[in-house]
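Heads up, the thing below is written out as C-alpha cells.
With one protein chain removed, the remaining protein chains of the complex are shown where they sit.
Chains: A and B, in written order; residue numbering restarts at 1 for each.
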Amino acid sequence: MSERLLDIQKLSVTFGGLNALSDLDFHVDKGEIVSVIGPNGAGKTTFFNMISGMVTPTSGDILFKGESLLGLDPNQVTARGIARTFQNVRLFANMTILENVMVSQHCRTKQGIIGALFQTGGFKREEQEIREHGEKVLGFFGSRLVGYRLHQPASVLSYANRRRLEIARAMATMPEIILLDEPVAGMNPKESEELTGLIGKLRSEWGFTIVMIEHDMGVVRDVSDRVVVLDHGETIAQGSYDEVSTNPQVIEAYLGRPAEEAS
Amino acid sequence: MRHKAAPRTGVDWFLTFLRVLLSALVTFGLLAFIWQQIDPGNPLADAINPDATRLSWDAFQGLVISGLSQGAMYGLIALGYSMVYGVLGFINFAHGEVFMVGAMTGMITSNKLFEAGVWEDNFLVAILVAVLISIICSTLTAVVMERVAYRPLRGSPRLIPLITSIGVSFFIQNTSAVLLGPGAKSYPRLPDWLRDDVGIGPFDIEGKKLLVLVVAAISMGALWYLVERTKTGKAMRAVAEDKEIASLMGIDVDRTIVTTFAVGGAMAGVAGILWGILFGSVTEFTGFLPGIKAFSAAVVGGIGNLGGAMAGGLTLGSSESLAPQLVLEPLGVTGHTQLKDAVAFLVLIFVLLVKPTGLFGERLSAEDRA
Partner (left out) sequence: MSETMNPTSEMAPARGALDQDWRKVVNWGLILALALIFVSLTDMPEKLDKRIIVEPLLSMGYLSLVWIPIALGNIVTREVVLEGMTQHKKGARELVAGLVVGAIGGLGLALLIWLLDTRDLSDPLVNWNDALLEVLTFGEGVGYGVLFWILVSAGLGAIGGAIHLLPKLATRLLLAISLTIVLAAALESALDDISEGFRLEWLFEALFEKKGGLSVQGAIILAVFATAWVLFLGGQASKGKAIVQAKREETPVAVNAIGLTLIAAGAILLPMFLGRLTNDLLTNVGLFLLLALGLNIVVGLAGILDLGYVAFFAVGGYTAAIMTSPSSPGLSPALPWWVAIFIVVFMAIVAGLFIGAPVIRMRGDYLAIVTLGFGEIIRLTVRSDWASGFTGGAQGILSIPGADIFGVVTVKGTDPQQVLYLVMAFVAIAIYVSWRLENSRIGRAWMAVREDESVAEAMGINTVNSKLQAFVVGAILASFSGAIFAAKVGSVFESSFKILVSIVILVIVIVGGMGRIAGVAAGALVLVGILGGPNQPGLLAEFSEFKLLIYGALLIWMMLKRPEGLIPNVRRSRELHQEEFLQDAWLKGQADDDDDGEATNGKVAPA
C-alpha cells in the first residue's frame, strides 16, 4: 500500500483577475512518476511554484505527508523533502559545479560559524560528507559532471549539461519528491532518450518520487505511471498515457475544435 | 510575490514590534502634544518636560510653511530620482550633486550680478538669469553624467550603476571643493520685499518661502505639461514602461533617456537655486543630505510616480519640520531639533516597513518589476 505523499485539495490562485488555478485536485503516491501536461498557459509552472512555496494560493490546501505546506517559505518546503528544478535553468553560474551540489545540501547540514572557525572534527566530517554526497549525485550522470569538471564554474557547461546539473542539484537536497520542470526542453532526441532512462533510474535506484511537467510526449509516454492534464487551471483528465492521449477533451484542449464545429 | 499573513520567524516578530513601536510613539507623542496645547501644565507634560511651552499659532504656521517650502524643494529633487529609477531601475546617487551644482552656479551668478548692480536694481531680471544659468549647468551635469558613467553600464545588475553613481557623487562634491574652494559660500543679500512676510489667509508667509512654493508649483506644472501633453513626454512614459517595446515602436530610447536625465537635472537645478535663496549659502556638501532625503521622498511617494515624488517631498519636509515639536518634544527628547535629519530617515524606514510600495504606489518598468 503506497503512502500518499502529496495531496493537493481544491487549490486555487488568482492573479489580478485571472484564475491561474481553479479548484485543482492532485495527488501523488510514494514511488510514482506522475507527469503533468497541458497546453501553454494551463498553469503548470504556477502549480509547481505553489508547491514549492514561492506563490501563495488564494484557497485550497497542499498536504505533504499529511501536513500542510501552506505559508511555508521555499527553504522550509525543501527541508520537508520537496525539491524542484527550474524551467529556465537557474544555476549558480559562478560557483563551481561541485559547489552547486554542495550548497544544495544546506538544509540537511548544520555546521555553522563556530564549526568553520574552529575547524572542529564535526565540521571537517560534515564537509567531507557533503563533498562525497555531492560527487555521488554528480556521478549519476556518468563522467560528464565529474573529474576536472568539478572545479569549473557552472557557466562553462553546455546546455544539456546545465539541465543535468539542475537535476543533480535538486537530488542533492535529499528530497522525497523531485519536481522536474520540463527536464528535456531544448535537448536533442538522443539526449532526451538518455534523460528519460535516467528519470526512471531516479525512482528505481534512488527512490525518489517524481512529478514532471513536460511537453515531449515521447518522454511522458516512456516514463510516466500516470498523467494529469491541466487546462486553464483545471484538471481535465487523469489516467495512464494511453487513456489520456485518446481523451477527446484533452485533444480539444491541445488542438482546439475543428472549424465547422466552432460556431 | 509572497505575502506573509502573520509573523512567524524571529525577524517577522521583530519587524511587527518595530512597526507597532514606531506607530505607538508617534501617536503618543501627538496626543501628548495636543493635550499640552489644550491644557498646558497638565501632569503628563510636567512629568516629561516642565519647561515645555505651548506652541503659538505663529510658531506653528511658521513650522508648517518651512516644512512645505523645504518639502517642495525635496519634491523637485525627488522627481529626478523617481524618473531615473522608473526608466533605468537604479538610484542615481549623484543626483543630489546635480542639485548642488544648481545651488553653486546660482551663487556664482547671483554674486556676479550683485557686483554688476543688477541684483539690487532689477532683481526680477537678475533672478531669472540666475535661474536660467543654474538650470543650464545642472542639466549639463546630469546629461554628461549619463553619457560618461551610466550609459556604458546599461544592462548591468543594478548595484553596479549605484556604486558608480556614488563615485560620481564623490567626484562632483570634491571637484567643487577643489575648484571653488571648500567651505560655505553666501548668496548676496535678498531685496527687502522678499524678506518680509506676506499675508495669505491665516498664514503669514515669508516672502522667499512663498517664492519657493510658487516656483516649485510652476515647475511641477511645466513638468506635468511636458510629460502628459507632449510627444517627448509620451516617449518618456513609454520608455519608462518598457524600454524594449518602446524601441520596437520606433522611439529613440537613448535620446529619451538623455531627455529624462535632462529634465530631472533641470528640476534639481531649480531646487538648487531656490535652496540658495532660502538659506543664503551653499557648500560642497549641500547636495548630500537633501539628496538622500529627496530619494526617501521619492520612495515614500512611490518610486517612479511623479506626483508621488512631489507628494512624498512635501510629506517629508513637513514631517521633518513638525516632528521635533509635535512628537519628539512631548516624548521628552531634549535637543529635539538636532534630530531633525534623523526624522527624515525614520519616516523612510517607517514607510518601507508599513507600505514598501509607497503612499501612491510604484511605477516601475517591465524589466524592473520585482
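To be clear about the criterion, a contact is a pair of C-beta atoms (placed from the backbone, for glycine too) under 8 Å apart; a residue touches a chain by one contact, two chains touch by 3 or more.
Because the structure is predicted, anything quoted here is derived from the model rather than measured.
Colleague: Could you tell me which of A:Leu5, A:Ile62 or A:Met102 touches the chain that is not displayed?
Modeller: Residue touching the chain left out of view: A:Met102.
Colleague: From the listed residues A:Thr58, A:Asn75, A:Gln128 or A:Ser240, report the one that touches the chain absent from this view.
Modeller: A:Asn75
Colleague: Using the touch definition up top, pick the residue from A:Ile62, A:Val223 or A:Ala253 that touches the left-out chain.
Modeller: A:Val223
Colleague: From the listed residues A:Asp7, A:Asp29, A:Glu135 or A:Glu191, report the one that touches the chain absent from this view.
Modeller: A:Glu191
Colleague: On chain A, where is the contact patch with the chain that was removed from view?
Modeller: Within chain A, the residues that touch the unshown chain are 33, 52, 54, 73-75, 78-79, 84, 86, 90, 92-95, 99, 102-109, 111-113, 115-117, 119, 123, 126-127, 130, 141-144, 148-149, 152-153, 155-158, 160-161, 169, 173, 188, 190-191, 193-194, 196-197, 199-201, 203-204, 222-223.
Colleague: Extract the touching residues of chain B with respect to the undisplayed chain.
Modeller: The list for chain B reads 9, 11, 14-15, 18, 90-91, 108, 111, 149, 152-153, 156, 158-164, 166-175, 177-181, 288, 292, 295-296, 299, 333-336, 338-339, 341-342, 344-346, 348-349, 352-353, 356, 370.
Convention: only the chains that are shown with their structure count from here on.
Colleague: Distance-wise, how many Å sit between the C-alpha centres of chain A and chain B, to the nearest whole number?
Modeller: 48
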